[in-house]
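Left out: one protein chain. Kept in place: all the others.
Chain lettering (A and B) follows the sequence in which the chains are written, and residue indices restart at 1 in each chain.
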Amino acid sequence: MDLSRRRFLQAAALTAAAAGATAACGGSSGSSGSKDDKDLTLWYWGGALSDKVVAEAKTHFSGQVKLTTNSIGGDFKQKLTTTLAAGAAVPDITGIKGEDIASFLPNGSRFLDLNDLGFKKLSSQYLDWKTKLAQTTDGKQIGFPIDIGPTALYYRADLFDKAGLPSDPAKVAAETKTWDDYYALGAELKKALPGTYLINNLGSVFNIAVGQGTKRFIDENNHFIGDQDHIRAAWDLSVRPYQLGLDGKINDNTHNAALSKGTLTTELGAAWHALDIEQAAPNTKGKWHVSPNPGGPANQGGSYLALPKQCRNPEEAFKIISWILNPANDARGFTDAAIFPACPAAYAMPAMTGPDAFFGGQKIIEVFGPAAEAIPASYEAPADAAVMAPYLTELTNIEAKGKKPDDAWKDAVSQAKQIGQRQGVS
Amino acid sequence: MSSPPVTGPAAVPRHRGGPGPTRFRPRRTPPPGAVRVRRRGVLSHWRQYLAISPFYLVFLAFSFFPVLYSLYLAFQRWDGIGDMHFVGLQEFRFLWKDPVFWLSIRNTLVIWVLSTVPTLVGALVLATLLHSVRRFKGFYRIALYVPNVTSIVAVAIFFGAVFSNNFGLVNAILGTVGISPVPWLSNPWLIKLVIALLMTWMWTGYNMIIYLAGLQTIPKEIYEAAKLDGAGPVRTFLQITMPIMRPIILFTVIISTINGLQSFSEPQILFASEAANPSLGGPGQAGLTTLLYFYQSAFVNNDYGYGAAIVWAFFVLIIVLVLINWRIVQRGRKT
């Protein structure tokens, strides 16, 4: 009689215990907020730092702290934002991507000011424009520059040879000084090698073309300037390959296959893009070379390390990041993960000046080094990435639907304006 | 009137009067409680309330409250970290003028129709066939249900590989018969078609099982009587099977509407590798469903107020669609 009720209660208790067990096991693993300042966590994503340097940092500082590192896949920014918003399980040290840093600046109060911790003394070693992009309006330094993304022209020397064109980096550089030259070269390549394309998609050109200027979509006074001539010029430049039939229109997961199959004769991209090419097309080893970006270099990406306010041991954490990012270690990132250091002192180090087998033994620092120092500085507003998105989308509309470029431009501008308005841009 | 209707209608307020659809298990006795227990005050039923309370408590805390709070968010401008600013109806005004929002609605509806119709028709056909055969019944049921136990993530990755423009199996097969590569994942319509195919593949077996359950409750005597009257298979199907199955069909339509309109993971994973462009949904945003747009606004652009507005406007839309759906099925029943 009573038995059934007891059994019922038992079952209830069991399930409750099971729930408690998960809570407990979860709780123990998400143990931030404890006063234990001997434990520090570092979040980054695959390719943001040299895994070897990070591993060494662990042993190097093992006397003072226990450093736990997490390499995150997927949407890093979303993860970081939600964690910061929740204020729970916040990492002590975190990476922030270059394209995201601007959107974190309005919430600078969520991070520690690195200048207070000694960055002021080190800052002269790092590229000034890169450092400034991680400064809030009231002068707080929230990001410690890891790397930058000077862009260049990657090209398939073997295909250039096949097309009867000069393939030597110096000669290619001379032939592709301007965008016009570059497109003209593309026309020749296409004639000689039917079925190949000069660029993978219009967005990649647009990204770089915008970055070659000193103004972007929003100015310092928070005004929308994405409808002005400098953006229009970048837009027109990006649409031209489409009109000339040089555009591969690759906007899906086939980019890697195209690289591997040799459908793309050139790639425009930042220094870190070298690793992408290597991974996507290991079969093309030795066939690629690098020459300067047509029309001058731009910057694409390049990340930071930051210390969230919740950091349990700021002094040690700062020591760790300044160690990981000191010129010598930064230079090693280049060899390990094609991370291009943000400190010019590294450029002369042996880790960076050696020949690269994937690029046929070319010393690619000779292209990227000068590019890094010639990158034009520009102001990047917090809403910049969100406002830029419609332009890229409309460029794919041209490619995917054959939308008229002028219509696409109008739609892009009106949408960009609206997105800006939503985020307080006037 | 004595018992609550089994399927959808009860979910729709404002329709208490009128005959609800017949319950789809015709021979069930009505719930006895109505007769047994006269109102003796709420307290005497504490056991029943206790029994249903866990669900409602969890629901209130983890679903209802968050949903209400998101309505509050829809009237704020908030980047997710900093302070909120009350902006009144501004987010909804933006929404009204935002072509991407309307595009996402169109995308969602197209994908929904392209997936729901073949899924339900296919499921009904398969269920009828399966009901008619005697051998290997168990095998068929299991083999046809299997797609539903695989994860959307796995399936989306798989579809991305098979329909890849450059190296996909589908284009390779088309190539052998001399058809040039079809841009499955860059043409706006084909993108939707691929997403719909994916959903159809996953959900046909599931609906088939539900239909089969319904078919098996139809007493065979009815069919025998119909046969004596000289009704052929088609007429039997239309005049006996369909009317009896209507409540179940209504149920599946509603569930598919809810599921279909909430498509998110499929395009998100299918086009996840496009890192250069923060806009989600693939080329031309052709795979940008409304929920994906919500995700992009809130979690990618940190525009949480706008995200909340998107998802609320969308919810109203779902309600309207379900109402219309239900109306249509209702009307069909009366004639």
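The criterion applied here is as follows: contacts are C-beta pairs under 8 Å (C-beta built on N, C-alpha and C of every residue); 3 or more make two chains touch, one makes a residue touch a chain.
Here is the rule we go by: contacts and distances are computed from a predicted model.
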item: Chain not displayed: protein name in its UniProt record ("Cytochrome aa3 subunit 2", "Toluene 4-monooxygenase protein E", "Sugar ABC transporter permease" or "Cell shape-determining protein MreC"); value: "Sugar ABC transporter permease"
item: Contacting the left-out chain in the complete assembly, out of A:64, A:82, A:222 or A:326; value: A:82
item: Residue among B:94, B:112, B:184 or B:314 touching the omitted chain; value: B:314
item: Selected from B:87, B:100 or B:162 as touching the chain missing from the view; value: B:162
item: Touching residues (missing chain, whole complex) on chain B; value: 4, 6, 8, 10-13, 25, 27-29, 31-34, 36-37, 39, 42, 45, 47-49, 51-52, 54-56, 58-59, 61-70, 73, 125-136, 138, 140-155, 157-158, 161-162, 166-167, 169, 172-173, 175-176, 201, 204-205, 209-210, 212-213, 215-220, 223-224, 226-227, 233-234, 236-237, 240-241, 254-255, 258, 261-262, 264-265, 269, 272-273, 291, 294-295, 298-299, 304, 307-308, 311-312, 314-315, 318-319, 322
item: Absent-chain interface as seen on chain A, which is shown; value: 1, 4-5, 7-8, 11-12, 15, 18-19, 21-23, 25-27, 29-30, 43, 45-46, 70-74, 78-79, 82-83, 85-89, 253, 256-257, 260-261, 276, 279-280, 283
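By definition in this document, only the chains that are shown with their structure count from here on.
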item: Chain centre separation (chain A, chain B; CA means) in Å; value: 37
item: Residue ranges of chain B in contact with chain A within the complex; value: 77, 79-82, 91, 94, 97-100, 160-161, 164-167, 183, 185-188, 271, 273-274, 276-279, 282-286, 299-303, 306
item: Contacting residues of chain A [partner chain B, same complex]; value: 75, 77-78, 81-82, 84-85, 99, 103, 106-107, 110, 203-204, 207, 249, 251-255, 257-258, 261, 263, 385-386, 388-390, 392-393, 396-397, 399-401, 411, 414-415, 418-419, 421-424
